[in-house]
Every structure is written in structure tokens, then in C-alpha cells.
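Certain chains of the assembly are absent from this excerpt, and the rest are unmoved.
Per-chain numbering from 1; labels A, B, C and D assigned in written order.
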Amino acid sequence: MDGVLGMGGYAAYVWPAYGITAVVMLGLLITSLREMRKNESQLAALKQAHPRRRARAEEGQS
Amino acid sequence: MHRFANPARFLRAAQLVLPWSAGLTVALLAAGLYLGLLGSPADYQQGETVRIMYVHVPSAWMGLFVYSNMAIASAVALIWKHPLADVVAKASAPVGAGFTFVCLVTGALWGKPMWGTWWAWDARLTSMLILLFLYLGHMALVNAFDDPTRGAKAGAVLALAGFVNVPIIKYSVDWWNTLHQPASVTRVGMPAVDPAMLTPLLLMGLAFTTFFVTLLILRVRSELAATKIRAIRMVQVHGG
Amino acid sequence: MRRFVEIVRRDLRLALRQGSDSVMVVTFFVLTVVLFPFGIGPEVNILERVSAGILWVVALLASMLSLDRLFQADYEDGSLELLALTPTPLGVVVAAKVVAHWLTTGLPLIVAAPVLAVLLHMNADGFGVLLIAMALGTPTLSLIGSIGAALVLGARRGGVLLSLLVLPLYVPVLIFGVGAVDAAVQGFESQAQLLVMGAILLAALPLAPWASAAALRQALE
Amino acid sequence: MMDASSIFAGEGLACLRGERLVFARLDFQVEAGEALVLVGPNGSGKSSLLRLMAGLLAPMDGRLVWNGAPVADDREAHAARCHYVGHHDAIKPVLTVRENLAFWARLHSDDHRAEVAVAEALDAFGLIHLADLPGKLLSAGQKRRLNLGRLLAAPAPLWLLDEPITALDRASIKGLEAVMASHLAHGGMVILSTHADIDLPTARLLALDGFKPRPVALEAW
């Protein structure tokens, strides 16, 4: 176990590398998800408030 | 409305792809990390630090790949005026910037034990830094206009102009004699890497790619929703 | 061609009448270069060692700063849309404006460079190559910069944004420009670097006006 | 230059600004000697339509034709046959009235013809006594007259005027009406937008308020 965590004396470089990668990737994932949730819920709320728009949109599509 | 290829179709397709890409990302990451951290030997020269490779190299590939992806999307947007292409380009930029950043930081962390310095001004390192600036410039430009479509179009021209940099980064190591290693995996013909290291490397590369696809879907969905919100707002202002 | 000359002439006349851009660019160049001895200290051998680099970096900055207004004034007062509506391809209009820009800013930079080189104690062997490299490099800067200037039209915070877009694209000119001068100073051949600079210029000559014209069309929509 | 049988027409035009559809399925046709007046409330798309006709804006759908040939096929030819007067004055503050006008004239026709035409234009819009004044000293109405002067400084059959009478006083409006009437009598075409009344022979009205601007995104869902 010490072999893996210790990384042959290079733990101070290897683990931060993986750590930074994880932080950036998770950060991207979380911000993207949050943004999407926010926008989609806002859109749903707006559609709720303006149900007529939906009808009009469908009519416009035909 | 032929120009406005139906985003609804995209959303349906994305809905199908999303669980697969997300699931694959998790599975590939698990396998890649296991092999990379436990199941592969240390390098006879570089020792355990070689394990940094499994995040450093895939993120470098992704940095270049995402930019190429953006340039293609931009060309599509400019030539065929496909609105989804603009959205894809815009949604890709922050992800590409993220990967490029990871490549730089992990490279620096690798450089300290290997070369004895965090940073050196050699061709590949600096051209990667420039790539990061190209991403940042693209993000800034796209958001610098009051009218989002204007920003998208300007961004498309910039992405194409900046694409010149990608081959320079890719081949800088071959053209100039530098500290950094030349390509050994992606070189034409047989890769010059031990399969025990090649397997986790390729697994991580695939994992990063599916991760990118997942993020792209989320971000495009978000962007499309934002467009629609703006549209509804606009109707409120001007009375649809 | 007649129209090309006409546009160059107008831009030159405008530059001359309104507080002459060239004087300001040169002054910025001189002032900023002069700041460095204050910052770095007066040691001759260090200054000499970094002189080519400083000259080129500041030349990039000067060129970039003046680019800010390349299309801006014409865009704001509506001249640009009329220029786009003349019976001339927009790329030609861009090329004419770039030529005028280079004549009023690039050329003065070239003239000022040797003087500043003396100030920074550059080895006199480098002067000839410095001039040639600048003559090949500054038009490339104007050309590449025109793309950025066209892109930021109508953007908020155009000035700073422009630097973010243009500086990364300037890097090759910087590398080979410095390389040529340094080689000459150290007594090597600098032909290879100058050839590359020429090649970059030749490539930018048709591509940049075309890309700028595309960007301008977007801005005028 | 002016052909008594030209026809300028739009077929099924749709226009997108920002992300909104300003109008769609719009048709119009203007023949030599005819005038078309665009009316409609603020934001109904008059300016957008004029820019589209000039070729500054690409129609999202439909096409413009001149004597049966699509305009989009030859931008430069279309630019040569139209004059566009928009909201911006395109006046350089440091050039004199005459220089301002002469530049545009020379871009459209050759030097000698330009000289004569500029003098005529200055006369027609009462600018002779201002000819040597720099643009920056003009009042709003004088600027507009100078901008309208381009119409006469180089001949072109199709005039596209966006609210040409804003900032003009009564006497100047009369003058402009006379100039337009003479252009029409010589087989020209005039398309203009206005909020006020303009007195023009052979004028037809095109009301734009039928199209409620609508966001495109809604259509696509």
C-alpha cells in the first residue's frame, strides 16, 4: 500500500497531478450541470407562465 | 426554416447518447485508473512519475482535439450557417481550456522531478500555453457582444484563424530540438511504447473523449435552453 | 486598383490631419522601450543581451495598440458600410487600409528601431538584420492584426480584448524576428529566420485581408 | 447608366436580426421611375429591409433580383448601382465638406466625372458656402445634407434612403423632394423609409407592421 501512495518518493508530484485533473474535470462537470439545470428550470417556469407561446410555436412549425 | 435545423432532433439524439457516454466515461476511467496506478510497471528511467503520463498525455490530446473540433464546427457554422455548429463551438471552448490547463499543470508537476524545473520556455510548452490563450480569447470574444449571434460569428472566424497554431504545437517537438519528448504514441507506424503502459494510456484517452462528449451534450442543451429563454424574454419586451 | 490607391490616400490624409497617429505610435514605442532601463537597471551587458527581445515585444505592443482604431472610426461613423457598398471587393478595401496603417505606423517603427537599439547598447552587427527583419515583420503584424481589429468591432471593451486575440497570433513573428537579430549579433547567418519571416508575410498577404473581410461582413450585418 | 426598363424586386424575403424574425415572406417590386415608401412603427423592420436591399444584410430566406438576375451573384455590380443613406453620416471631422464628398464620388466614378458631379451635388443641397469647412463644425442638419449629397456626387439608379428627412429643416426637405423627383423622372428608383410625410410622385407605400417580430427559436421547437 505504501508503494502506491508513496509513488516511489514522487507522491508530491503524482498525486497533485491526479488531484488537479480531478478538480478541473469535476469542476467542469458541476458547472455544466448546474448551468443546464438552471436554464432548463427557468425555461420551464417561463413556459408555465406563457402557455400560449407553446401553442403558437407549434402552429408556427407547421 | 430550413436554415434552422431542428434543435429538437438534436435534443432527442442527445437524450439517447447521454447515458451511454456518461456510463462509458465512468467505466473507462475506472479501468484506466486501475491499470495506470496499480496495474502498470514503473518506467525504468522515470520511475513512478511516469504515472503522470496517464493524465498528462490524454489531456494534451484533448486540448488539441477540442480545438480542432471547434475549428470544424466554426467552418460548418460559417459555410452552411448551421446554428447548432455555433452552439457546439461555444460550448466546447471552456472544456478545451480546462483540458489544456490540466496538461500544463500536470506537465509542470512532471517537469520538476524530471527536468528539475517547473517550467521551461521550450517550443511545445509555450505553444501549449498559447493554445490556452487562444481558448481564453475565444471565450472572451464570444461573450463580448450584446447580440449573442454576433459573438458566435466573430468566434467562428477567430477559431479558424487560430487553428494555424494546432499543427505548430503538434509538430513543434519534431521541428525544434527541445527538452520535451517527441510523439511516440501517435507517430505514424507502430507506437514505440510498451503495451503495459500503452493500454492504460489509451483507456484514459478514450475516457477523456467520452467525458468530453458528455459535457458537450450538457452544455449544448444548456445553451439551447438559454437561447429559448432569451427568445421568450424578447417576446415579452416587444409583444409577440 | 484606382480605388485601392484612393482609399490609401484618404487614410493617409486622415492620419496626417488628425493628430498624426505615427507620431504617437513612435512615441509609445520610444517611451516604453525607455521604461526598461528604468526597470532592469543600467548594466550594459544585460541590456545588450535583452535588447532585441525588448525592441520586438514593444514593437508588437505598439502595432497592436494602434490597430485598435484601424476599422473602429469608420465603423462608428458609418463609413465602413459605405466602403462595403462600393464596387470594390471588401478584401481590397481591407488591404488598402492595412497598407495605410503600415505606412503610418510600421514604417516609423522601422525608422525608430536603430536609434533605440543604440540606446539599449545593442551590438552594431545586428542593426542591418534588425532593419530587414522589421521590414518583413511589421507588415505581417498589421495584416494579422487587421483580423483582430475586424473581429472586435462592436464588442464591449474592444481594446483589451484585441490584445487577447492578437498577441498569441503575433508570437511566430516575435520568435523569428528575435532569432534573426540574435543570430546576427552573435555572428551567425540569419538568412533562415528571415526566409521564414518572408514566408509568413507571403502567406498573410492574401489570407489576412480575406479573413478580415469575412469578419467585417459579420460586423456590418 | 439608368435604364428605363430596370426592375428591382424581392421574392419571399425573410429577415433575422439578433435571434428574431423581423419579417418573412415579403415581396416587393420597383420599376424604373418608381418610388417605394416603407412605413411602420418603430422596430417593424424598415431599416432592416433597406440594409437587406443594399446587400449589407443577407436575407435568411428569399432573394433579391435585378432585371431577373439574383443580386447575391454579383455583390460588386449591385454595389455599383445603389446608393445607401443610413442613420450614420459617414462624415470625417477633419476633412472638408468637399473632400468628404469627393472621396465617395471618386470611389464610384472616374476622377473627372467626379469633379463635376461633386460641384453639382454641393449646389443642389445648398452646401456651396460650406464647401471648405471641416466636417466637425457642421450642425446635425448640415451633416445630413452632406450625406445626401453623395446621391448626386456619383450616379446610381437605385437610391435606398433610411429616414432621409430627419434633422432637415423645411427648406431642405423641399430641396430633397425636388432632387428625388428629378431622379425618378430620369428613370431612377427610390426606396425610402419615413415616419413623417414625404411628397413624391409615383410613390407606392409598403407597410411593414403586418409582421410581428417573432423569436426564431420558438419556431424551431
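A few points about this structure:
Everything that follows uses one rule, which is that a contact is a pair of C-beta atoms (placed from the backbone, for glycine too) under 8 Å apart; a residue touches a chain by one contact, two chains touch by 3 or more.
What you see is a predicted model, and the numbers here were worked out from it, not measured in a lab.
By label, the number of copies of each protein chain in the whole complex stored in this file is given as A x1, B x1, C x2, D x2.
Criterion: only the chains that are shown with their structure count from here on.
If each chain is reduced to the centroid of its CA atoms, chain A and chain D end up 50 Å from each other. Distance between chain centres (mean CA atoms), chain A to chain C: 42 Å. Centre-to-centre separation between chain C and chain D, using Cα means, comes to 37 Å.
Chain contacts: chain B has residues 228, 232, 235, 240 touching two or more partner chains. In chain C, the positions touching at least two other chains are 221.
Taken in their complex, chain A has these residues touching chain B: 4, 7-10, 13-14, 16-18, 20-21, 24-25, 27-29, 32-33, 35-36, 38-40, 42-43, 46-47, 50, 53, 56. By the touch criterion stated above, chain C contacts chain B in their complex at residues 147, 151-152, 154-158, 161, 164-165, 167-169, 171-172, 211, 214-215, 218-219, 221.
On chain D, the positions that touch chain C within their shared complex are 54-58, 75-77, 79-80, 82, 84, 86-95, 99, 103-104, 106-108, 110, 150.
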